[in-house]
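For this depiction, one protein chain was excluded, whereas all remaining protein chains were kept in their positions.
By written order: A, B and C. Residues from 1 in each chain.
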Amino acid sequence: MNTGVRTSRLHTEAQAVAMLDHGMTIAIGEPTPMALVRQVIRQQLRDLTVIASGLSLDLLIAGGCVRKTISYYAGGGFGVPVAPCFRRAAERGEIEVWECEEGILTSGLEAAGKGLPFLPWRGGVGTSLPEINPDLKLIRDPINGETLLAVPAIKPDVALLHASVADVYGNVQHQGGPGWIDLFLQRAATHCIVQVEKIVPNEAIRAAPWATTIGRADAVVRLPWGAHPWYSRGWYVQDSAFLADYLAVATAAAERDQPAGLAEFLNRYCHEPATHADYLERVGLKRLLALHEY
Amino acid sequence: MNTGVRTSRLHTEAQAVAMLDHGMTIAIGEPTPMALVRQVIRQQLRDLTVIASGLSLDLLIAGGCVRKTISYYAGGGFGVPVAPCFRRAAERGEIEVWECEEGILTSGLEAAGKGLPFLPWRGGVGTSLPEINPDLKLIRDPINGETLLAVPAIKPDVALLHASVADVYGNVQHQGGPGWIDLFLQRAATHCIVQVEKIVPNEAIRAAPWATTIGRADAVVRLPWGAHPWYSRGWYVQDSAFLADYLAVATAAAERDQPAGLAEFLNRYCHEPATHADYLERVGLKRLLALHEY
Amino acid sequence: MTPCCSTAELLACFLARDLNDGEELQVGIALPIPEAAVRLAQLTHGPNMELIFLGARMNVHHLDHLPMPAFGWDSRVVRWAESFSDRGHRFDQVKDWHRRVFFVGGLQVDPHGNTNLIGVGQDFRRLKFRGPGSVGTPTLTTHVGRYYIVLNTHTPRIFVPRCDFISTVGWGNGGADARTQLGLPGGGPKYCITPLCIMDFTPEEKRLRLVSLHPGVTLAQVQAQTGFELVIPAQVPTTAWPTLEDLHVLRTQVDVAGALRG
Partner (left out) sequence: MTPCCSTAELLACFLARDLNDGEELQVGIALPIPEAAVRLAQLTHGPNMELIFLGARMNVHHLDHLPMPAFGWDSRVVRWAESFSDRGHRFDQVKDWHRRVFFVGGLQVDPHGNTNLIGVGQDFRRLKFRGPGSVGTPTLTTHVGRYYIVLNTHTPRIFVPRCDFISTVGWGNGGADARTQLGLPGGGPKYCITPLCIMDFTPEEKRLRLVSLHPGVTLAQVQAQTGFELVIPAQVPTTAWPTLEDLHVLRTQVDVAGALRG
């Protein structure tokens, strides 16, 4: 006796990102859900607080979406020590930087998931972090009187993640292991949107329930090659030439006041393609196929 | 150019449990590493503080090994609401009970793993737990002034765990997922001993590194049917008749002052068998084969 | 008139109809009535319900029979799941438990729905009856959207004016703000069900109040078996029999072995 129909959580990238709004706190996982990031830029969301690193952070800043970053690492890669648009915006005070580091960030995220106002952490004691980020309070622990940081709960409104597969009910499985921060973000965030390479039948999930890494994503979006130009573990490797192209135009814009190349890049890859499929056509199928991981 | 030989961490149950000493804090995982528990009783370890539940806890108390329990649940199962020997020892004050519950226990274990003197937790606020366990301190959080429990770090000397497979270098994989508390115990404990159904080649571990649940156990012990009379996920189900037999003799000893049956049980299954293989012979191969999970 | 079902079946059907599609329903061990209720609810009106047993989260709405061994602890439960929360993270997402429903038993229950699984006696170091311990009930009842107190017996030894120890905070010392005062985000206990009756809590004082008497049970009987004064409304109906449809599903797809009929 089956009554009713179980609700699908499968959405298009536009439907999924429509859940977001200006001013929200958005967390970006690793591997990077680049297709969702491009959709955020396409939808011209503004004044976001973002938890992100590397290219996804830099591109969101370049796209004008960011007011504040919760920042632990913003390296550019490929011999560029700092992501160019992040660096320029931070040096000019155009974005607020909530300075932290990985252990502090995960502590704040864990506090949120656990419904706690804070969690203590030791890494960062003795550094400048509590001076330049006054939200990090030095406390004496109530058991031994040791000096620790009290990290306040960090509560993203939405986590945007990339994974290998999911069923339409929001059961997600990361093949080859989830990224280092993804599960912290998912547990802390109010909502969770996961882009995947492939939608699999519910039966495939139930064949290995212990491999499910996220049990109930609010939305899943089928976006093959959706992490491009980054990697998707077990599916394809990063497109280093594409990343170098971005870094070249971003560096020209940020350090030499030559914004034309970056604007052209944003138009070509973020604003003009109406859908992720249109983006992939611009990148080109042969290029994508050449990135296959084996 | 290969120099030297990588050290094997494979040990017999006697070698592994020889790492333990009287007075230590010992944590017992779930699924239950019953063969190691029997070895602890066989080696007549005394004055242990144990983190355990159900049969493993009751048997260790019956075996005279326990001075204190870190206790969140001591149900007997099979219509016996409280484990008999635990109940008797607790009511008579023969063991000290550090009363807690699952969220408090895991918070204390997490604190230990994170090298922190405490972690805050909300579950338990408003209950009698901080009154009957003065180590749980009510604090006001430094961010919002909310009332929380400060749970001190719980630091087991050794965690005894059961898993499906491991290689000889201490890489452990739980098929069908680890027990709910096992990874908390492993991260908190100074040392970790894991009994497994099967030793697999290192190549088998490296075929799926993301499935490794414990990366560096201090000792692995090959003990097929080692969880008997409990289950081993994917290998065999629990031996309910055997458990009922234990509960009958334990209840007679604890509630009706008829200790002979329990003493006979302890002799037959813990003290007399020199090895786990001897125990299995007493249980009988046909009985073991009948428990196969499929 | 012959009763159409057992009291346990009556209660399972009552609970099932109080559960809403889309909810997460977590049941611990040794609670056969809630265990049957959540399965029944999913089959009758819960295509988006998620059942959580022993850390395994499942939705088996599409199956004609639930492939779970009934009413006991069985390690195989994870095989029918969609996810297994026990990757060492059971409590790392309690902030989302507002959509979760839970069930607790107890050695003692007081007029404000506080319960005790720790033990009976005045001196914690010399208890008259040592209970099993709190399991995860303090954390769960702190955070879940609502929970049900489910008791297998109804006696003055269980319903006491004051618990010797409190393992689960219901409505504390009473009052609708009792839980917010303590900083407990969950919604607290909704119903307390026993073999004699169904009870809830008054909206202002949060005192235990009779809702309905099971068929054949008298008010005097309940009062005699309760160690404090229950709030008795002007009208006390009889607990409604389950629908034949619910009972049919319960008996043919959930409790095929008849554990609740015994």
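Going forward, a residue touches a chain if its C-beta (ideal position, glycine included) is under 8 Å from a C-beta of that chain, and two chains touch if they have at least 3 such contacts.
Everything quoted here is computed from the prediction, not taken from an experiment.
For the options B:L129, B:L161 or B:I205, the residue in contact with the chain missing from this view is B:I205. Interface note: of B:I95, B:L149, B:L183 or B:V196, the residue touching the hidden chain in the full complex is B:L183.
Taking the complete complex into account, A:G124 is the one of A:P33, A:G63, A:G108 or A:G124 that touches the chain left out. Residues 1-7, 110, 112-115, 167, 169, 171, 183, 187-188, 202, 205-206, 209-210, 212, 214-216 of chain B touch the missing chain (whole complex, contact as defined above). Interface residues of chain A facing the missing partner chain: 31, 71-77, 81-83, 86-87, 90-93, 97, 99-104, 106-107, 121-129, 132, 146-148, 176-180, 182-184, 187, 231-233, 237-238, 293.
The rule is simple: only the chains that are shown with their structure count from here on.
Inter-chain contacts peak for the pair B-C, counting C-beta pairs in contact.
For the pair chain B and chain C, the distance between C-alpha centroids works out to 29 Å. Between the Cα centres of chain A and chain C there is a gap of 40 Å.
For chain C, residues touching at least two other chains, in rising order: 78-79, 84, 87, 91, 94, 143. Among all residues of chain A, those that touch two or more other chains are 114-115, 209-210.
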